[in-house]
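So that we are looking at the same thing, I have put the structure below in structure tokens.
With one protein chain held back, the other chains of the complex are shown just where they sit.
And now, chain A:
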Amino acid sequence: MNWKSLLRHETFLALLLVVVLIVLSFQSDRFFTVSNLLNQGRLMTEIGLIAIAMTFVIATGGIDLSVGSILGLTAILTGVFWQNIGMPLPLAAIAAIAVGTLAGFANGAIITRFNVPPLIATLATLALYRGLAEGISQARSVRGYPDWFYVLGQGEVLGVPTQLWILAAAAIIASIILAYTRWGRTVYAIGSNEVASRFSGLSVEKTKLALYTASGFAAAVAGVIFVSRVSTTRSDMGTGIELDAITAVVLGGTSIFGGRGTIAGTMIGLCLIQALKNGLSLAGVKGDGTIMLIGAVLILAILASNLFERSGTR
């Protein structure tokens, strides 16, 4: 019953995506080319990785606003560990990802241990992690990475951008976990009714801690990919990326109140946003105009899903 309505939302969204793709390909003949589409895939990987983890977080009724700052911190640390401390680059990237994951763990610990609302906890760490990135980097950027490092962000494997493989793998694994494991069902249970879940013996705290840690990990991996893609590190990397990720998740049918949502929906939402961004920019609309559109889409999507929800369950 419930999955039927979910299916409908995603089918609707997928149809919308097809319509948008068709309209955009008429707008510009450069849009529907293999190279452009693959390139768009490259551009949406970082948001996509974050959005996958964010789907879990929002499905529990939480939110993680600090992901953009974790991305920035990881990027800076990759550069600093490699150039200033002298670690070999692979080790530097892994160490930076470890710190990013730890940052996510800290979010989870603050939220579960001290019962701080996720919105406020991650708003605070958004400032803290970005501040650390700024303080550590002192506004210096690190460049000149070895060529092999760019394979991750600029190279191709079997004709497809490297990071797109990572995104696809992450999406498949995540959707299996969310849809078919006990752990995934725990996520939905917490989002539907946290108190009832606790009384049913589900490990609510552990699950939430793991989710925020995973969110930090996803943002950290996205950070390293970002560095590899743009060939430099700056402390303001990833600013505002949390908004893009949340928009993709919510547009994809995940309820902001928790208890509902799928990875497939998130991925369709992500493609829709990226298609709009790219199509509009090819049609001559500036990047800022698309930011505006995404904000409007976010509000309208929730408004629509709220109206459906009220006419349905209550």
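Definition applied: contacts are C-beta pairs under 8 Å (C-beta built on N, C-alpha and C of every residue); 3 or more make two chains touch, one makes a residue touch a chain; residues count from 1.
Here is the rule we go by: contacts and distances are computed from a predicted model.
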For the chain that's not shown, choose its UniProt protein name out of "Hydrogenase formation protein HypD", "Autoinducer 2 import system permease protein LsrC", "ABC transporter ATP-binding protein" or "STAS domain-containing protein". "Autoinducer 2 import system permease protein LsrC"
Missing-chain contact among A:Leu21, A:Met87, A:Leu128 or A:Ala210 belongs to A:Leu128
May I ask you to list the residues on chain A that touch the chain which is not drawn? 63, 110, 114-117, 119-121, 123-132, 134-135, 137-139, 243, 246, 250, 256-257, 286, 288-296, 298-299, 302-303, 306
